[in-house]
Structure formats: structure tokens, C-alpha cells
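Shown next, in C-alpha cells, is the structure this report addresses.
Shown here: the complex without one of its protein chains, the others still in place.
The block that comes next holds subunit A.
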Amino acid sequence: MAAPMAALGGRLRAWLPRLTQVRWSRYNPSYIEPEVNKELYRKPPVELAEEEKEKLERKALQPVKAAPPSLSSSVFSDPMISKFTNMMMKDGNKVLARSLMAQTLEAIKRKQLEKYHKAPADEKETIECNPYVIFHQALKNCQPIIGLTSITRGGKSYQVPVPLTDNRKRFLAMKWMITECRENKHRRTLMPEKLSQELLQAYSNEGPIIKKKHMLHKMAEANRAYAHYRWW
């Protein structure tokens, strides 16, 4: 994206103000990203190949960027959970968002463990008690395969089916989950309880968010005729 913008700016320099990037880094290009993975540092020198040894030696002399607060070296950190927590956050209150996420995971675990302990021995294997597995599977089940975008042609705007990138799919799944839990609940129900309920429903491919995904797929199927309006 940066290259065509710069070229455009160069050609129309006479009458267009200089275009500057909105998001850019003040760091000198020699600064390297911080490496948080402890496993890499624990490998004994005998196992490393020649290039890796050289790379480590060079790294010891290069300056390192400051680690952002969201980067964690904990073995329990999960990027998807962090992203979901950030999306749940309101007004920058990360403490509250994180505690809500923790309570949600605990609620899922409690519900599943109760079911597990009450179930007969042969059904015990089928009950999944790990809240992280349930979370990831539920969000995966909520991801749409194809999306719709509005394209204006001849003055009229049409809903055109369009492929979605992975990031967009993940974003849509999380967004739908959070909006559903914020809006369609009883005034007195708390977020962790509603979220745990929706995640468990999505894990078993039921519930309002899965329905919304199917509606989107149906709309895309119905508007199949306009697919050629897409030019990318």
C-alpha cells in the first residue's frame, strides 16, 4: 500500500500536499523485535546449528525495541484470548476486561466439570472440559467462509459476495460474539455468564451467532449473480 501511495504523491507533487504515513515507527531500522519465547534461550549450545549460533551472537550486540505491555512471556498467554479481551475492553479498562475473560473461562470450566462428574463413565470422554479448547473451537465455528460487501455500480449499491481474509473472519466472529452478548441479554445477567453460555452453544454449532453466520452465507448464495461486480 505504501509504494503506490508514494508514487502517486511523487507524480502529483505540484498540486497535492506530501503524503505521510499515518502509522510509522520512530525506531532506527537497526532495532530488532524482542524475543519472548523462553524455549529458544534454553536450548544448549551443542544443539544449535552454525547459523543460529552466529545469529545469537549478533543479537547480543544489536539494540532491541521495548516490549509492548501486551507481549507476555507467560506460558499461559494466548494471542487469540488477548485479542478478544481487547475487543471486549471499554474506555481502556483492561483490568475489567481481563477479569471478565477470566471469569468467563472459569464459568465454562465449572459448567463442563459439573456435567463431567455427573455423566456416566462411557460418556466422560466426549465431554470437553478445557475452556481454551472450547473457546478456540467456538470461534472457529462462528467464522464465516464468505462475506458481503457493498459495491456501487451505476448509482445503485449492491451486496456482492466476496472472499474474506483470515484476519477478517476472526474479527467478524469475535465481533458478533461480543455484540450478541452485550445486547441480547437480560438486564441482570452478567457478561461472563452470558458469554460462557454463548461460547458453549457455539462450540456445539448451535445458538444465535451460528444462525447469523448461516444467514450471511444464505445472503451471499442469494446474491451470487452480482459476484462479477467484484474487480479484485
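Assume contacts are C-beta pairs under 8 Å (C-beta built on N, C-alpha and C of every residue); 3 or more make two chains touch, one makes a residue touch a chain; residues count from 1.
The definition used in the following text is that contacts and distances are computed from a predicted model.
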Q | Identity of the absent chain, which is to be given by its UniProt protein name, from "Small ribosomal subunit protein mS29", "SRPRA protein", "Armadillo repeat-containing protein 8" or "Translation initiation factor eIF2B subunit beta" | A | "Small ribosomal subunit protein mS29"
Q) Given the contact definition stated above, which residue among A:K43, A:R110 or A:K211 touches the chain not shown here? A) A:R110
Q | Residue of A:Q21, A:N130 or A:S204 in touch with the missing chain, whole complex considered | A | A:N130
Q.
In the complete complex, the non-displayed chain touches which residues of subunit A?
A. 38, 74-76, 101-106, 109-110, 113-114, 116-117, 121, 129-132
